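My questions all concern the structure below.
Only one protein chain is missing; all other protein chains are in place.
Naming follows writing order (A, B and C), and every chain is counted from residue 1.
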Amino acid sequence: MVERLETAGVHAKVMPGELTTAIGAIGDPEGVRALALEGMPGVDQVIPISRPYKLASSELSHHEPTKFNVDGHTVGGGRTFCLIAGPCTVESREQTLAVADVVSRGGASMMRGGAFKPRTSPFSFQGLGTAALEILKEARERSGLPVVSELTDTVNAEAMAEAVDVLQVGARNMQNYGLLEVVGKLGRPVLLKRGLSSTVDELLMAADYVLKEGNERVILCERGIRTFETATRFTLDLGAVPYLKLHTHLPVIVDPSHAAGDRRLVEPLSRAAAAVGADGIIVEVAEDPEAALCDGPQQLYARDFERFAHGVAAHAALAGKQLA
Amino acid sequence: MVERLETAGVHAKVMPGELTTAIGAIGDPEGVRALALEGMPGVDQVIPISRPYKLASSELSHHEPTKFNVDGHTVGGGRTFCLIAGPCTVESREQTLAVADVVSRGGASMMRGGAFKPRTSPFSFQGLGTAALEILKEARERSGLPVVSELTDTVNAEAMAEAVDVLQVGARNMQNYGLLEVVGKLGRPVLLKRGLSSTVDELLMAADYVLKEGNERVILCERGIRTFETATRFTLDLGAVPYLKLHTHLPVIVDPSHAAGDRRLVEPLSRAAAAVGADGIIVEVAEDPEAALCDGPQQLYARDFERFAHGVAAHAALAGKQLA
Amino acid sequence: MVERLETAGVHAKVMPGELTTAIGAIGDPEGVRALALEGMPGVDQVIPISRPYKLASSELSHHEPTKFNVDGHTVGGGRTFCLIAGPCTVESREQTLAVADVVSRGGASMMRGGAFKPRTSPFSFQGLGTAALEILKEARERSGLPVVSELTDTVNAEAMAEAVDVLQVGARNMQNYGLLEVVGKLGRPVLLKRGLSSTVDELLMAADYVLKEGNERVILCERGIRTFETATRFTLDLGAVPYLKLHTHLPVIVDPSHAAGDRRLVEPLSRAAAAVGADGIIVEVAEDPEAALCDGPQQLYARDFERFAHGVAAHAALAGKQLA
Partner (left out) sequence: MVERLETAGVHAKVMPGELTTAIGAIGDPEGVRALALEGMPGVDQVIPISRPYKLASSELSHHEPTKFNVDGHTVGGGRTFCLIAGPCTVESREQTLAVADVVSRGGASMMRGGAFKPRTSPFSFQGLGTAALEILKEARERSGLPVVSELTDTVNAEAMAEAVDVLQVGARNMQNYGLLEVVGKLGRPVLLKRGLSSTVDELLMAADYVLKEGNERVILCERGIRTFETATRFTLDLGAVPYLKLHTHLPVIVDPSHAAGDRRLVEPLSRAAAAVGADGIIVEVAEDPEAALCDGPQQLYARDFERFAHGVAAHAALAGKQLA
């Protein structure tokens, strides 16, 4: 075994125990994995020790948390809280501009709005597509807020990059590697959502796909994971936020709307996200959620937004952060 | 099918659809379940509509959240935040009294300390047992703080009820129905931890076991659930707190120590628990965690406790609650 | 509430209970969902009764299970067992042709081999790409076996459709809707793998994306789901096979290699897949797994393949199926 490891350029250190012998392998983890030692006669298990992500790791060159500017709003760095709000989906010009006004007045840092919607069933509403991009441009101009929207297909990459300020990669696409490389090359800030059954280590490896293209402006987003519990739509993993803060230099925000699936839970979870040390949140707001074509039950009432933003900002302030 | 339902005293309402026919069954859910209709020819699925817990439900007679007094400290009711702190396990008189002094000075509402420890491996340290109870009594007298400790076996029920103020039922025993009935009969306040793979509905049904014995002083505790994510020991389900607030009248607290398994995450998660609207938290504190016989890595340093308590209390204050 | 439902063209039937009132809504489920009733004052929960998939459902027009022919090998229909085997990844002409010979002699129905590999880390080997397609064509010609290979990006759709007989959509892309529509339009048979955290209902909805383009030749594949258990790489959900058999007309196969991640478990799980009623399996085979660039530990030894195939076929025969 030691010979095999040495020929792969890995240094092996033998540690005999009472029942089993451990062998420490020092060198390139990919090289060790390629040896496929697990399952060989005499090998019980291969346990990776080094962390599998590289560029996203805080162990590397980065001594400071990553911080960048999106049209005058600072993301990351530990002193600002980025409040992103807007409708789930752009459904019409009137609806979008009305919400833009509300969130802008309420102190939001950026505006969100879906143009292309990935839907579990092919028979559900899929978004307005490119028509929505024009509406988002107008909303940006009017409100002065940078716009976040989801890119679901590389086909729309250029059009999206031209129309929006932050490209969102959704939970379902966190491991769509072709898409990750495209957004890495476009150079726009990227909001990367955690897959609904992805570990935080996998989230960081997905960030590596964007970072290795030279694009360092990546925002990680915890949005709830799939567990056995069905009381809430997903289980918001707020413990992932301080964990990520220990292990990566990238900013981390939270999406409580999709996790909860119920607006009555969105405000408490938004406050908790601020308290746990997140760099921001992204929430859905609508004037008339009952009329929304998508995800109505989880959207905050526009009339409540100012009070909501005020409450969240108070918790962020206790964590040392001002609204971006 | 309708006949079958009617003979069981259930009223059936037929709703024919395009492909399948739905039948609404109105009456006792247990009665319908007993009919075992699922799997009968022509029956595709049986979907329960009414919630399976009864006494713990906020739908019933309770118009106000349950509130009670433990030796001068109010639990529940929405105006107080119950900070429970202490060592994981009572290891010696000196260690326990020293931590009692620290948490008492820091503003804790109650003190925790394990006498009997359930351990996954039979070769791990199992606690001091009854000897620990004497030490806890002394700590209570000296600090003036009520004491919380876990009951793991009905054999020790009397001794525990005499020595401690709040009986904890641990996550592994949440569905140990014999134990639940015993603590229901003892009449002492009960801290009931959610099982690590129990739904919140099952937690409420477990509470029903205690409540039906006439003991209304039950505190529910979210302590992390088991998911695919291994970055943290368990996934703290903070969304369960506002969900429970909507559906039960019982007070709800959070245990961030066991969920995190890493003290660096305990403070952010404690602040988040206060922000999300919990009625309190229970945390582990030690003077020298590196020397602890159990769960050292998750225990807060005693020297940090006062600052910690101050930070958590600030978030609780934003949620309208003062330290109990 | 009833009014609201009626205006949406949904017929409402009111069923008053002791504590809550149930309302049966009969009509288009999308229409009800669009109303966003959950979270409205007075509404506790909205519970969907009808199944969310349509074209994949066995409730619809299909009275017989779907059956189709891939180059002389029958898939589906309940009398044949489809044994798909080959290397994880095409690494070279020699390696691929050698394995093709082995699996062809051993009685395989089709051959598998990866050209484009989706990898969690951007620093892992990603496959030979289009060069692999030429090698697969040669292997097909020589062995006479149809070839299955994964399409990871719509960019390669045409080249893949020309080179391979069955297009695989991998677990990570099960909800990549753009990709699903493209394979739907290409008209080639599709092997659709269940996402690692997708429910079987979601798998059937993903199949709907392909079916609605008019492509009825879809093979579903259970390949293990992500759970808390880490002893095996994924948890192979064999119960999903008979469940799917009850609810869809599409053929269902099993991939035990990726679920197990350890070749010692692949043979027992393959036999179990045949016994549980699957229409086939897909397994990885290598001459020298220790030298494989990807997933070596889970690949069967080529020298064991004939014995392996014989054992699996015996269990399939008990379930009434002959090798396709």
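Definition applied: a residue touches a chain if its C-beta (ideal position, glycine included) is under 8 Å from a C-beta of that chain, and two chains touch if they have at least 3 such contacts.
Everything quoted here is computed from the prediction, not taken from an experiment.
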Selected from C:44, C:237, C:290 or C:306 as touching the chain missing from the view: C:237
Using the touch definition up top, pick the residue from C:72, C:129 or C:268 that touches the left-out chain. C:268
Contacts from chain C to the absent chain lie at residues 197, 199-201, 224-225, 227-232, 235-243, 246, 259-260, 264-265, 268-269, 271-277, 311, 314-315, 318-319
Footprint of the hidden chain on chain A, which residues? 13, 15-17, 19-20, 22, 24, 26, 47, 49-50, 59-60, 197, 226-228, 230
Across the whole complex, the chain not displayed is touched by chain B residues 30, 34-40, 46, 52-54, 118-125, 152-155, 172-173, 175-178, 195-197, 202, 205, 208-209, 212, 226, 261-264, 289-293, 295-298
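As a working rule, only the chains that are shown with their structure count from here on.
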By mean Cα position, the chain sitting nearest the middle: A
Greatest Cα-centroid separation from chain A: which chain? B
Please compute the C-alpha centroid of chain A, do the same for chain C, then give the distance between them in whole Å. 28
Shared-interface residues of chain A (touching two or more other chains) are 197, 264
